[in-house]
Structure formats: structure tokens, C-alpha cells
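Each remark here refers to the structure printed beneath this line.
Apart from one protein chain that is not included, each protein chain of the complex appears where it belongs.
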């Protein structure tokens, strides 16, 4: 598998309920809850694009856009 | 187990429906259906008191009385 | 005559009617005295490419036909009292979600396991009120096999027209008795087919938005329109809502779509009714005895007539009121403790003149039983 | 005051009443808005040596309480519309086999899944006719927590007295609202205990042979008398029969044991009724709004009164006819499409003066809603 | 006692057809009860609806003839409210596993001390010969004129998976085994299932040309084999007979007694 | 497509509580559907009643929100009448195995081509935290103030015994596995069951002091292990994950097609 | 013909109901007259006496239950005991000599015929006993034309068995015809 590089960590603020799952389970502590209890990518540079935050978000609030997906327009 | 001897093959005629199970499955062909399709002990002398006819009669019509059971009054 | 003459049980007449109407999916669970319907359809449906499934119980059967109706099939299930009780929750679902389907109840003696191989007509009120919550229902019946056939066809037609479950309330005598049936030729009886939406693909389709004529066009599951179906109160797309206005409007729609069309929906027959001073009101097998008696008395010049109800719900209140106006006495002839009697009493101007001629012992009510009530009414003792 | 004052939900008042009455076995399946009843009993019953079981569904719950009643327990189950539909078959069994038991239905908006967290009063007719076949039923209700308690006790008393299932028809508002409850001291309310046979061991006991006063003494399963219980028509020993005479007699017994005691069984309250020209008939949470309005209007000197029904079935026909005789108009105030309205219309001498003040949108009917109907009746528009 | 002393003799001859295996199960059950020396007043027999269910009318115990499929739910109420009683619940295959399937698995899950007897004739006898969830594929039935396509449950596997702590199988041919298994099942503390293969000559037999009752019953000798037998080893297509599960797990009513104890403690505290 | 294209976005944010595992199952299901490249018009999602059942309202397929416990019965009608559709039936643990237990085992027995997803949070979420048949003994629930005594079903064993031809288990923690299992289950011809352990922080979590959603979900890492893994071997108390059953047996709708062929032949003859 | 009310009775396996249905089919389909047939269900049918009622008439048949039957056919002793007493005065009671012992006289024509014996002797297959009974009945009483019954039989039984049934019918017919009045 080609190593993926993060393009963007899309987080739909209105959908995020601040459950903290993505924050707690990110292997690289990339994410944090902000003052309004919304998830934000605090350290995007550490992201290894494992997509676990995306797949475990109960609110479909996260999409991890990587370089390979560029043409996809997702 | 003590060898049992037949005292009487009690068949409740009114209960017997003539299904023929006892007749067909008696290991010694002791039983027969009579003209009114009721089971009768045709050859009681051959009976080995295995009680299978009693236990397999769907109509509870047969009781195999053996000598050991004498005191029982069943 | 070109039409096929048959000598069949009422249950078979029902099967013939259902197939004539286009039944293509049946799910059921056996129960006396309806079982022949399932047995015949197990044979007939696959032979014409339809599907028959014996489910694990009556609840599942009712659910399965609702599912199959949504894919565009004409569907039916058949049962008797105990099974009819079990189906009630899902019948309410079909009312709420407006799913066309036909439920046959061949009545036996109730309550509970009751008198399973004997006749009864005790499920009339249950057909109306068996499921929880306000709702409305259409229930049809018949007293002879030609009518069993015709009313079965009507049941399918009404289910499609009004997007609603329709109950066919037969009884053990009708279900099991054999008599003549002339199977109509194709085309002879009108059939109502599923009204499908004309909304094109990719245009917003509203499964619960009635057209101007009140009908709600459907779209088959698996087709071009994806929508939601639910037993909750819902909006015009089928999505849940508890908005008070929408809740109230939907409920009133469910009630009104039937109550506002009582004249269109109800069916009855009149036998020797002109100038009748004694009016017998009856239905199902009981009606045969009522007709028997009226025929006999008319031959003697007595003015006795019969209103035979072919539909039980919605109750044809105005018709009954009208037709009973001139009657000296009205006898409701039925095999229960007076379920239709209560309706008739509530309908007529003078409830005191309405009497019950009934029998609830598992035997078909006989002309002699009605005669006895008549004698009493006429002050001639028993 | 010595009695314990509590501030509780109606569901808790029901639990307190049931325990006061001697409830010792509960089986149920959770459903909004009745669930608190199960939850409270899960805690309370074992603490007093009783038993609580959460069954796999409502059908099983109903069956389990019947089984437990036969061993001599006072039993109850609680549910709401969908579960009440599922219980219908087994409720009919309890009618037929004459098993004392109490079924609580805390009503929500129906039909089907409907409007689950909102109030409704749509299961009134279902309580009467939900199971198949002719039968009879007692149904009680209440509009405040003191009455919830009292009527729950009554339900157990009547279940024992008449050997019959008794339905408690509450509604979401009553179930969930909190208000004052004074728990009576032991002995303060009369309790009817299980009437057990005095037939000695080894003497033939007839579980279905009424005494002269009409009551049928019972014998606990596991006790000295072995007998049969069935949902089929049965003889006085409880063994199945389809003998027409016995069938008819048993059914008439089931109907008559309640219909012949309407005066004994029915309960109502009168609020400001003396000389009322406008009579409001209501029950459950709706009655609170009716009383509110009447209280307000009486203060202004208007002659408006309320008949609050505390029992719904059997319907107190004669009482209603009597009390409404002098009224100029009768308003039935309820949260359905007119289920009690139909009963009232059938009861009174002049049905044209009976009107419906209802609300079916999941909101509690308000005094203002009734006022509006009153205005229209009085020709004062909307 | 004679087994005839355990029945309500006035209903005999009973209503089952000539040769119906249900009578043999009644016969064997009474022997089991007799050999266990149980008192009639301590036994409650609960049945549903079906030919099989008639059994409750014939036995002279406390008898509760309930609704189709619901016998175990009623029995649960009886047992939990009076745990000292012995509960026996004979059921037809449709009764137990079609409409009654849910109560079956839940009673097993709870491990409530009830003996469930599945009188498996692979057909709905009472309603005249429709297939059941135990018929299996390829048979003829009134609702399967082109032969069944429905696979059957393996009652033993289902009961085991659901949590039954005693599971056994016998046939009407193997009367002695049946008596033994019923004795063990009734004595077992917990939910016990005994499946008994039984003949319905009237519907299953006639439709599927299996011959008269005697022929049908003898067939069980050939199509089954004891667990652990050579025959079974050599021919795994045979239906195994014997005890499949016999384990100890907390029984439901006993566990509930502890709930009562805990509840009383908390209230006292 | 992005998975957001498979949902009805106007209902988002959805109604599930913060951290509810049901959302993760929705998430993973959409990925599975996307990766399989299924067309939205070919999928029918049928659900019962429960928090879990809300899932049908969110997905942009043909959706049928039915009655508590009955989703599989409705789905059977849809599938048999239109076998070319892909049927997915997500259910709560109560929905699937309390009130719906009978439909579950019968759908498995028939081996009808439906994918059943058991969203197992071991609690009745929607009604506020009563125990379910999957809670197991020793937990706290609103109807078990003294802790449960009810044993739980093993869904895998029950599905297997009833006849399911694909049976698997995953958790909301193991999202990639879940997606993979769902893909295999949906592709499987026959009745497929995927049990997914999922957290209800609001009721189960709070009552049983299992912490917030993140803590609950992480627990799945520790209490489960892959089938065949060393961890499982060393600690059989762990809950196994993976595929337990994957066999071929005639599928019900296909078998019915043959009934149609036979019936037509007989009519023609 | 103005109307016949008949009762067929016997035990489960004797084909009593089939005989009644055949008579009805023949009447309705092949003679264009009306018929209704009904039968007892339930436990009684599973061992005890089976009964099938049939009414034939030119005009409409409303009440389908047979009271005061013109003809009662009894093929077992139990059926005879139960149903023979219902016969209409002056009616016809047909019994089989093998199965029924006539106990006491009723106000009807009592005809005992050796139908079972004849079938057994001439054909050897008891399965067509009911068809023989039907033949005897049609012989005795001019209910409908024999051809109509034979057509109904031909429609119901597999081709291979038509011959057998036809023979049984004629055997019965021959027994009955001489007694026709």
C-alpha cells in the first residue's frame, strides 16, 4: 500500500457532538476538543492518515482527505 | 435381573384401536389382531415379558403382568 | 355458458377470487377453518409465478405480506380468530403506513381457542377495533360462494384504491361448505391495479401526498424512488414527525379517506325488501337463514325482507336508517352476542324496535331460530 | 396526617396501588410510557418476597402472569398500545379461562408505533374488542394519582371478585406527570382476596361451577385439587367441550357476569353537576381539563358540570342516560376520534345533542379546546 | 402405581388416531413419573395447542392447556411463582418451534427448571398436515405440494445454543430409552429438552407414503443410532439418540431467590 | 462516493447520543456498501424499533422502519417477492433477540439471503436502559436494580445452530474489521449475521460505570480477540471476533424458483 | 325434482365425504342443478363418526344444514346410532350389511345392502367401497343421472383408476336399481 499523505482533515462542526472518541483513539493525538466541545485537528502534521478517526466517528463528522484521493473530489 | 414369567397380558379392548404396533413389534409374535381389529395374546406362552408391547402401545391398552409383580395389585 | 362451473368450498372460492384479482404473494400460518386457503395457494401461486410462504407464525405472516406489497405485489394472508388477534399490531402498521393488503378471517367460535371447528361471527368488532389507536378499516363479507369470489375481488380493489388493509370476514360455514361457483372470465369483473407514481426518476416523489382525487400513487421498493415507510406519524416523504399539526392531519386523513367514502365503499343486497314490515339484517352464513325464512314467508304473503350486508365496516349507517324507517321491527340475525345489533340500534331512529336473533353455540343459526324471535316480537310467545 | 404523602408519577401511584392490593407477581416487557411501572416493581417486588420477571415480549408476559395467577398470586402486567395489541390473544384466554389478572395500558398516540412519547386515548375500544370472539371486560381509568391508586386497588379487587382480567387504561399524561399521592394505611381501603374453594381434599372440586352468589372459588395449582384449565369451551371441571348447550351457556355466563353487575362495577365522579345545562363527559387526563373549565365557569355562575368516568367498560349506559336527560348539550371530552362519544350517543335519549371535544395531536386537550367547542355549540362561532 | 392411575380414565380411549406416536409419549412419560415416584399434586403439565397438546387433558396432574406456541411462557409464570412444583411441558414441533420458537429459546436461555418435551412428528397434525420447521426439505405436506424447500432446525443444536442444560433425543420406538431420558430430564435442575421423534400416520405417514404406524415406528430403529455407537460412527447420516448436553448452570428460580435476599438486605440497610 | 452521499443529510446531526456506537455502525456500513459499489436503488434497509432502528431513517436507500422485533419478517416479504434486491436488516439486541428472537432463528433456518446486523449494546437504549437478552448476568439496568440474573444468548452460537450460513462478530472499536465483515456478509448468498458490540454510553455505560464513550469503545480492544489469535488461545474468556461460519447451503429464494419450475411443469403436464 | 336432503355417514377412512362431494359435483357441474355439501370437522372426524350433509335442489339453497333427511346412508354402527334417528318419516335408510346391524325399526324404508362384501368379492379393493355405495344410492333413488356421477368421478380420479371406479359404481347401481320405487 502506498503511503498516504494528509491533504485535509475535514471535520463537520455541526455534526460533531464532542464525544471525544476520535480524540482519545487517534494513535498520534492529532485531535482535540475545542472550547465548544467540537473536535479540531490540533496537530495535523502528526497525522499518519490511518483513517481510524473517520471510521470511528459516530456522527460521520470526519473525512480524512489524503493525497491519493485527490482526483476523487470527495 | 431376575427372569420374569408372564402372569397375564392385560389388554383393555375398549382402549385398543388396532393400530398393530404391538403385533408388529413383539419380538416373539405373541400378539394378533382379531376380527374386530383388537389386539389379543394369541401365543402368550411365547412371551418373554420384555414389556415392549406395553411401553409402545399408544393407547395405554396393554399391561404385561409378570410373576414378580404379583404383590403389586396393578 | 362459457364460464367455468365449479363445486367448491368457500375457502376455494376465496382463492379463486384472489387469483382473479391478481394475488401474487401469500404468507400465512395454518389455522382451522381457514387452512384450505393456504393449502390451495401453496399449489396455485407458484404455478403462475407467484409466491407462497408458510411463516413461523401469524405475526410474521402479516409482516411479510406488507413487505411484499411494498415491492408491488397484490398480497393476502388468511387466518382465524387466534391468528387474527396476533396480527393486530401489524394490521395497525398497514393502516398507518397505508399499505394495500387483504386479510382473510374465516371465523370460528371464540373467544380464545374457543370452539375451533364450529362456526362463529364474533370477530366483527375486533376487525374494527382490534389494533390499538384510532384508525379506520374496511371489512367485507359474503353469504355464498359467488359473493365470496366477488367480495374477494372487491377487497383487492379497495385495498389498492384506498391504500389500506381490507379484512374479509367469512365464517366456518361459508369457508367449509361446498356449492356452485361460476368463475368469471377475465375482464368480466373490473380490477383496480396498483396506482404507481408518474413522478419521473430524480424528481422528488412524495409517497404520502395525496393527489387531488385523494389517491396516493405508490412507487415499488427497488424502483427509482427511494423513500421511507414507518409506523410512526410521518410527513409526506414518510419520515417520522411528532409535529402536532402533522399528527392530527395524518390521523384525520386515515379516518376520512374511508368515512368520507362510505357510499362508495359499502355493499349490500336486498332480498324481498319492498314494503317489508319486518326487516332482517344479516350477513355471512346467517344471512342464508334469514333469506330462507323471508323466501318462505313471502311465499305465504308475509311482508318480510332481508338486508344482507356485504360490507361490515365502514357501517352503512344512513342506508340502514333509511331502509328501516318504515319497518315495524328490525331483526339483526347474527352468530354473536349482538355486535352488529349495536350498530343498527345506533343507526335507526327508533332503537327500541331492533331485536337480536342470534345463536352462539357453534351451530349455524336456523330459520327456526329466527322464527322464534319473530313470534316473541309479534307477541305470540315462544 | 398519618398517611404517607408522596410526590410521584402516575405510574408510581399505580405501583403503590398494586402493592397495596397485594400484587406478588409481575411479568412485563418495557415500553414507553409504561416502563416506570416495570422498573419500580423490579425493585419493590423482590424486597417483599414477590417476583418480577422481564419476559422476551408482551405475549410471554401476559401468559406468564396467567400462569402465576393460577398458583394463587395477584398478578399484573403493564404495557402501551403496541404491546397491548400483542397481548390480545392471551387476554382472551384469561377471559375464557376466568383467570384474575390486571393489565395496565398507559396509552400513547396510536395507531401503530404512532406518537410514542405523546399522549393519546385511542385504545378505549380496543380494550373492549381487541381480542377475537365475544367476551366481556372490565376497564377502569383515573384522572389523578389518588384515583390511579384507588382504581388500581379496585382493579385487583374486581379481578378477584369476578375472576376476570381487568384493564387499567391510563394515559401518558397521567403516567408521567408527578403530583401528590397519599398512600392509605393498611386496612383503609377494602381488599378482595382470592376466594379459595372450601371443598376438602379428595372431594370433587369444580373450578367452573359458580356458587349461588355467582362467584367461582379457585384452587391454587400445586394444591390439593387437580383440574384442567383451557382456552377451549369447557365443562364445570375445565375439560373441553363443543356441546352446543354448554358452549352457549359458558359464553352467556362470561357476558352476564359483568353485564348483570354494571351498577356494582361501574365507577364515576360528578363535578359541579347539579343542574348543569352543559354536561362534559370525560376521563383520564382529559377529565382534568374538563374539570378545570367547569370549575372556572361555575365560578362565573355558568351551569356546567362534569361526569368523570372512572370505569369505561362496562359502559354505564343508564347512568349516562339519566344524568344527561336535562342537559342542553353534552360534550364528550377525549383524546381520540370519538370512541366514548359513540357510547354516549347510543346511551342518551337525544343523540343529536352530544358533541365531541377532542384532540388527537399528541398534546393534552386544553380547557381552551373545550371552550371552543362550547362556543360553536352555543352558536357563538369559533 | 399402574400408569393408568396417572390418567383421567374417563377420557379413554383417547382422541388420538390409531397408531399415533403421541400416545406412546404419554405412555412413556407416565412410566417415567411413576418410576421417579413423583406425587401427582406436585406436577404441573402445561401444553399449547395441537394433537400433542391434548396430552395435558389426559394426565391426572395440574393441567394447563394454553395457547398455540405459548406453553413455555405460561409454564414460566407457574414455575417462577411456585418453584417447588415440577413443570413438564410437552409440545408439538410446530407448537414448540414454529410459533413457539421464541419462548423455547428464552426458556432455555434462562435455564428455568422446566422439562420441555418436543413431540416431533415433523408435521402440523391438528390442522391436517402442513409442514413444520422440523419437517425438513423434500417432504410432501398439504402446504408443500411440490415438496418442502424449508430446512429444518436441529432441535438439539438449537436448544444447546440457546442455553438448555439438559438436551436429549429419543424416538417412540426406543421406549425404554425415552423413559430413562425423561426421568433424567425431570430430575435435572434447569431447562431440559427431550426431543422425541414420533409418528403421525394420518398425515405425515400417508402423504409421504411411509406406511402404517408399525412401519413408521420401526423406521426409527434404522434411521437413528445411539451417541457413541459404532453404527453412528460408520454412518453419520443417522440421527443420533441419547444425551447431548448435561451441565450444571445456575437455575433461574434459584437465582431469583438470591435477588430476593439482596433486595431484602438493601431495604433493611 | 463519500459515505455522506449515502445518507439523508437533512437529518444530520442525527438523534443518537454523543458517542453512541450505533453511529459507528452506520459509518462502517456505508463504507462497506461504498466499497462493494452497490447501487442505492438496489438496497432495502429494514429496521425494527429502537435507537438502533433509527438507522433506516438515515440511509438513502429504500427504507422500511417497521415494528419492534419484526424487521426480519418484513424483510422476508420484501426479499422473497423481489429476490434481486439486497436486504440489510440492522437490529438492536432487544429487537433482534428478545421480541424478535423467533424471526431471527427462522430467517436463519430458511437461509434467506438477508444480512442481519445485530447492534449489540447489551441494553434497551430507546426505552431507557432495561436489560436485554444479551446483557448477561451481573449487570445493572433499570429493571435489574439488584443486578441481572438472566444469562445471555451467544448470538454466534444461536445463529449457527438456527442455520445461518455466515456468522461473524466485530466491535465498534474494530472498524476496519467491521467493514470487511459487512462486505463479506452482504456478498454472501444466504442468511448472514454480523454481531457488532457497540456502546450505549447513556444507559449501559452510566449505569455500569463504564465511563465515557471513548473508554467504552476502547474496552472492546481488551475484552475481545480475533479467532485463531494467540491472545484468545491464552485467554479463552476473551470474546472472539471474526468469521465463525461461512458455508454454502441452498438459499431460500433460489430454492423457491425451483418450486415455481416444478409447479409449472406439473400444471403443464 | 324439488329437493333432496341427504346425510352420508360412516368413519374417517371410508370415503363418505368424497362420495358426498362427487354427488354434489355431478349435480352442479353436469346437471346444472344446485347442491350444497357440508361436513363435520374436528375431533369427531378423527376417529368417531363422520357425517356429510348434502342438499340437491332446482331452486336456490339457502339454509345448508340437513334436517329431516330424505335419505340417510350409514356405513358404521356408530354412524347408524347417531344419525339414523334423524330420518324424515317415509325416508330411506341405506346401510351396509357388513358394518351395520339394524337395531330397531324407524318410520322409513330400511334398505340393507351387501355393498362392502360385493366390492370385496368382485373387485377386491375396499378403496372403492364409497363409489359402490354411491352407485347403490343412485340406483335406489333417481337423484341424478349415473352418467353425471361417472363424469364427476372421471374428473377426480387418476386415469388409471377410472375403470375400477366405474365398475364399483355399476356394482352398486345394480344392487340398488331393483329396489327403486
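Note that the chains are named A, B, C, D, E, F and G in the order they appear, and that numbering of residues resets to 1 at the start of each chain.
Heads up, the rule we're going with is that a contact is a pair of C-beta atoms (placed from the backbone, for glycine too) under 8 Å apart; a residue touches a chain by one contact, two chains touch by 3 or more.
Given the structure is predicted, the values throughout are model-derived calculations rather than measurements.
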Worksheet item: Where the complex has a chain not shown, which of D:291, D:327, D:356 or D:374 is the residue touching it?
Response: D:291
Worksheet, complete the sentence: Missing-chain contacts on chain D, rising order, are 5-7, 32-33, 116-118, 172-173, 176-180, 285, 288-289, 291-292, 295, 364, 366-367
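Just so we're on the same page, only the chains that are shown with their structure count from here on.
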Worksheet, complete the sentence: Via touching chains, chain B connects to chain F in a minimum step count of 2
Worksheet item: Which two chains does the highest number of contacting C-beta pairs join?
Response: C-D
Response to the item:
By Cα centroid distance, the chain farthest from chain B is A
Item to complete: Would you kindly tell me how far, in whole Å, the mean C-alpha position of chain G lies from that of chain C?
Response: 36
Item to complete: Provide the list of chain C residues touching at least two other chains, using ranges where the numbers run on.
Response: 32, 43, 46, 56-57, 82, 89, 93, 112-113, 116-118, 230-232
Practice prompt. Would you please write down the residue numbers of chain B that are in contact with two or more other chains?
Written response: 17
